[in-house]
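A quick write-up on the structure given underneath.
Left out: one protein chain. Kept in place: all the others.
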Amino acid sequence: MSLLAGNPLSVVALPFALALLIAAGGKKFVSITQWLAVVAPVAAALAGVGVLASSVPTAAQDVAWLSQGGSVVTAGLAIDNLTAVMLVIVGVVATCVVVFSIGYMADDDARPRYFALLALFTGAMSMLVMASSLVTLFIGWELVGACSYLLIGFWYRKPSASAAAVKAFLTTRIGDVGMLLGLALLWRVTGSLSIPEVLAAAPEIGAGIVTVIALLLFVGAAGKSAQFPLHIWLPDAMEGPTPVSALIHAATMVAAGVFLVVRMWPVFEVAPIALDVVLVVGVVTAFFAATVACVQLDIKKVLAYSTISQLGFMFAALGAGATGAAMFHLTTHAAFKALLFLGSGSVIHAVETQDIREMGGLLKKMPVTGTTWLIGVWALSGLPLLSGFFSKDGVIASVLHAAPLAGYALIAASLLTAFYAFRVTWFVFFGSYRGSAHPHEGGLVMTAPLIALAVPAIALGYFSAPFMQSLGHEAEALDPVVAGVSVTVAVIGVLLAAALYRLGVDRLETERTSLGPVHGVLFSAYGVDSFVTRFLVAPLEKVASWFYEVVDRKVIDGAAEGTAKLTMLFGRLASGLQTGETDVYASLLGVGFVVLMSIAIWLGR
Amino acid sequence: MPVWMINLADIGWLPAAVAAGGAVLGMVADMGGRVRLGLRLVSAALLFASLLCLARAVVPEIPDVSSVTQVFDVILIGNGFSGYAFVIYFLGFLSVGTGLISVREASRVGVAALIALGSVAGQVLVGAFDLAVLFVSLEAVALVGYALVAAGGTDRSDEAAARYFVQGAVATALTVYGLAVVVGLGGGGTGFSGMLDGLATLGPQAALLGTMLLLTSLAFKIGVFPFHSWAPDAYETAPPAAAAFLASGLKVAALGAFIFLIGRAFGPAVLSGLNPALADTLAPLTVIIAGISAASIIFGNLVALKQTSVSRMLGYSGIAQVGYALVGISAVIPGATLFAATYAFGVACAFLSIEALQSAMPEWDGSVAGLAGAGRKHPVAAFALAVSMLSLTGIPLTAGFWGKALAFLGGLEAELLWLVIIGVVGSVVSFGYYGRVIRSLYIDASQEAGESDGEESVAGSQSATVWPAVVAAIIIIAFGTIPMVTGLDWVSIVFGM
Amino acid sequence: MSLDTVAFALAAALMVGGALGVALTKDVMRLVVGLGAFLLGVAGMFLYYGHAFLATAQVFVYVGGVLVLMIFAIMVVHRANGRPVLEARHDIGAAAIGAGVSGMLFMTLRESVGGWLPQSGTPGGPIAVELLGRSIVVFELAGGLLLIALVAVLVIVGAGERR
Amino acid sequence: MSALVLCAAVFGLGLYVVLTRRELIAVLAGAELMLGAANVQLVSFASMSGVPGESAQALALMVLVVAAAEVGVGMAIIVTLSRRSARSRTDDLQEVNG
Partner (left out) sequence: MILVLLVVLPLLGAIAAALSGRRNAQLPRVIALGTTVLTAAVSIAALVQLLGDHDAMFAWSYTGEPGMVVFRLVGDGLAMPFVLLTALLGIVAVLASWKIDDAPGAHHALLLSLQAAVTCVFLAGTLLLFYVAWEAVLIPMFFLIGKWGHENRRHAALKFFIYTFAGSALMLVGLLVALTYTGGGAIGDITVPIPADVQVWLFWLLAAGMLVKIPAWPLHTWLPDAHVEAPTAGSIMLAGVLLKIGGYGLLRVAIPYAPEGFKAAAPILAGLGIIGIVYGALMAFAQSDLKRLVAYSSVAHMGFVLLGISTGTALGFAGAVLAMVSHGLVAGLLFLLVGSLYERTHTREIARYGGLAAQVPRWATLFTFAALASLGLPGLSGFPGEFLAFIEGFGEFGWWMIPAGIGVFLAAVYNLSAVRRVNFGPLAGEWSSLADASTVELVAALPLVVAIIVLGVAPGLVLRLTDPVVRGITMILGGGS
């Protein structure tokens, strides 16, 4: 415990070493090496717990990564309470996911690559979280993006999977470029990239510049946490194996955006305009994603949009200045969203399809998955007694205080949340089974993680006070009024879903007709995705090939080849002088002499 | 100081006498029908003469024998002149060494004798310190030139010789008129020092006319832009071995005279010291020379691009190369001199390897494309031609590079940056046609044999005439790489200017 | 008008007449006569400047040698088709160039040349002393040049393949 | 002055003959005109500027010798040209060009 907490480098180095080992092991030893993949997240969790228990932050292990002629770019790792919390989240969720994947991916032939990438991801995530310098954070940030690219495109034979992987990497890359610009601006203004120094210098930076820095950092966060408009990659990322979605696209990577804002809070604090932008984007994303989730037919797509919506909640809380509430909601969300994703994983594993129309009545056939799913959905909708209620309440309360209008939007969003959550639950776990396969409960290795995750989903709500203290905020009490409103809204959502279910499965088909054009808009997520492909990606290809054909080949290369041809042409012209006639030759002599002589005289006058 | 070194310091006319003697003996042997003996005699004489000059050039200066020993108004030894003489005699030796296969049997020894006599005239031309001597040796060189072109024995060579003769006659007339003005009007006698004083007494325009007339005569002989028309036809039609000497030996002699007369005697560096008044009347000269140089570089390179026949391309490239020589002419460091020597070896090596290739591949029509695949069939001759091409372009590790580098350095010393840039761009364009030769030698597949002929018998029909080209190529590479290590002080030894 | 100027004028007339004859005639023989007259004029000029030896050399070498050579050449060249009609492309360009060159010469040398009247030159000392004394080298070189001319003619004439 | 006018004029006329005559022999004659004129000019300038008679004469003699040698070689070229390929006019001599 203390050993791991003591030097953070080992927490990062261990997963990388394990990944290498697993990859080297290859197919023969995969059954043994896959268990090694569990060791990496466990180490991370232990390190986090070690620091939280002793509540003594480990000093930064800094090294002059790039130094030349006086100026130095440092890189280093350190663990403070915030990092510790994140380490615990990453550790717990990752452990459950790896255990679950051992069952889920049992019959896949490329398992060594899968588990190696998972270990690599854990290492990268812990580096990101433990970074004491923005450079190390950026390295972790991009490595995490690369691992998600490789994992989304794991089943590369499917063209849609490889396309989704590229899309995910590129969209997050846009965010990373924004962040890189932010880093560069910080470097120019403060002359250093180590986080403590930057945060110390934050107040002195001019208001304008600090706002630009905050906004740029937020662009990076928005890219990674799939906030509007950079959210288009998350739904497509569902092409990857479900445990991957659970780990990366529900709990850890997407939460990195929130972590970044919290880590760089002093910068955001002095940039009120930036905070307003964060608030607006958060609220818009929350509401918009919730509406889209209501009409999805693929179980994972519903959860994907739900994640985008919940992240919207967190950013709204940050926009309102409540970092504690945001972090608490992040923690609870990580627990129950990972639980839901693993649940959907075990469902898909059983029925071999992701379309909820071919499911139904699975509670009886898969009791453990069913009950844990119910706990997850209960928490997600913010119904009382479970963790979701407490954290969501904190968020809505803080946003209401800051901007009432935004608060109302969030309340409407939580109504929709409850609706889509229970809509999926009714159609998947209740009624009669409509599919052709014969679903059955997965083995212990798949059910144990579900149960393990159910515990925090239930209990976490009650630890808000100690959680807040560890992050240095005082724990506010529950706001009764807000609690009341949000519970009633949640119940309305549930009843609406029940009413919809009562009308039976064909109700799903008629959904399209009844909502008419609205359904089309919602189903295609407001056409943002098709807009991007039509107006950004396709033209890029056309512009690129036009540039190549015209500018490169004809203009620049043409200029080079053209000068060669021009000189050849001049050669032919000049050779006209050599006509072969004797008198031309002799007259050239005479003319030459006269011309040169006159020039000499003119010069000499 | 060993005795032989003192004697060596004062060899005076010995090399010239040896060469002339060799020529006469050769002619006598030819009369007796012994052509091979005649050729061997002439080449031996030329070799001995060149070694004498080289020895004289390398031997350190002897204090009591003045460095410029003037023997009857002709500087034969001392600071650079013996270096020039060595180059001329040695190139004559190489040309004769090929056995002059491309010349008809009957006049082979005649041509050899002409080359020997031409070298003598060349040495005198370079060393001329008197206008009369300059005039006579210049005309002697011209006569040798006409004969070497006419030695081709084909209708085309006769035609080229006729045109060359007509232009030569007009140039001679101009030269005589120049003499009339400079010697007659000036009244300072024919010696260079007297000439300068004579010119000073003349009015500015008359002095300019006199020098311009002399400049035209020499400019015609070295083939600079306005007076270049004879060069391409002459080189294309003359037999390659004769063209080798014409293009290198005679041109170096004329260039040496030009550099000494126009570069030094009338050049700003020397003149401003001696006679400032005359210096600024003749100031336009340097501008004219720069103009001529730029025009020849541009014209020579451009037209050479269009050529298909290798010799004709070499003719045009000769015009450009002389342009480069004139870039550094008025600078103090021996830029132009060294360039003349390296250019001579380059173009001589080219023509000698063409001679070897022509005798090895009778069906070759002299075109660049015709050389396809020659690199594989005649590796030695092709290697020599490739080296000469690289040297003429001025690629490092060949002597040509040092020539060009110093010429341009001279140009920069004379504040002529624009001219140096034209020169540099010209040498880049020049790879357009030199490179094409190398490409067809080594890279193009030979048409009839096809790519797949594989390792054909490497010996091929290697005729006896290839050794001179190889010797020249080796010298080019040697003088290209040795300075890499020892630095450029060998230049001051051989060309002590 | 003293005797000298008359002599000068006569020689000049001869030169100009001969030159014009060469330039304009259609008949080849008249061309040769013109050239002969010009050469005689030149010899006259040399005499006028008091260089007797030079004048005699001129007469012997040129009028005797060169003209005869030229006649032989004409006979050889035009053996086949009788007396040729000499044409010439009298175009303005050539005239312009000729005039340009002579104009240039005249304009530049105008100042440094004295009055209109031609001064007769001083005969000066014995030429042999000069030739074999100070400019012995030039003399030898002239000899060399003649040798070269001889070999050159041999090469030029001998080089061609026998038809 | 008169000598200058004379010689310059004849020199120009000689050049005119070289440029316009189409027979090589006539061109040669033109060259002779130019050389002769230049020689006379040399002598006249020498006498005018007081150059000792004998050195002027020596130089003029050299010019004379050179011109004669040249005519000889020129004649050789012209004769072989006409004998071998029956061409002695300048406009049939245009094969080598470009």
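We call the chains A, B, C and D, going by the order they appear; numbering starts again at 1 in every chain.
The rule is short, and it goes like this: a contact is a pair of C-beta atoms (placed from the backbone, for glycine too) under 8 Å apart; a residue touches a chain by one contact, two chains touch by 3 or more.
Everything quoted here is computed from the prediction, not taken from an experiment.
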Contact set of the excluded chain (shown chains only): A, B
Touching residue (missing chain; options B:D155, B:D197 or B:E413): B:E413
Residue in contact with the excluded chain [from A:D107, A:E474 or A:E541]: A:E541
Positions on chain B where the hidden chain makes contact: 390, 395-397, 401, 405, 408-409, 412-413, 417, 420-421, 424-425, 427-428, 431-432, 435-436, 439, 442-444, 483-489, 492
On chain A, residues whose C-beta touches the chain left out of the figure: 64-71, 73, 135, 138-139, 142-143, 146, 149, 153, 156-157, 159, 161-163, 165-166, 169-170, 173-174, 177-178, 180-181, 183-185, 187-188, 540-541, 543-545, 547-548, 552, 556-557, 560-561, 564
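Note that only the chains that are shown with their structure count from here on.
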Chain closest to the middle [Cα centroid of all protein chains]: B
Gap in Å, rounded to a whole number, between the CA centres of chain D and chain B: 27
Separation of mean Cα positions, chain D and chain A [Å, integer]: 95
Chain A residues counted as touching two or more neighbouring chains: 575, 578, 580, 582-583, 586-587, 590-591, 593, 597, 601
Junction residues of chain D - those touching two or more other chains: 11, 14-15, 18-20, 27-28, 37, 39, 43-46, 48, 50, 55-56, 58, 62, 66, 69-70, 73, 76-78, 80, 84, 93, 95-98
Chain contact graph, described as a line, ring, star, complete graph or other shape: complete
List of chain B residues in touch with chain A within their complex: 162-163, 166-167, 170-171, 174, 204-205, 208-209, 212-213, 216, 220, 225-227, 229-230, 232-233, 281, 283-285, 287-288, 291-292, 299, 301-306, 429, 432
Parts of chain A lying in touch with chain D, wherever the complex brings them together: 575, 578-583, 586-587, 590
Residues of chain D defined as touching chain A within the complex: 15, 18-20, 27, 90-91, 93-98
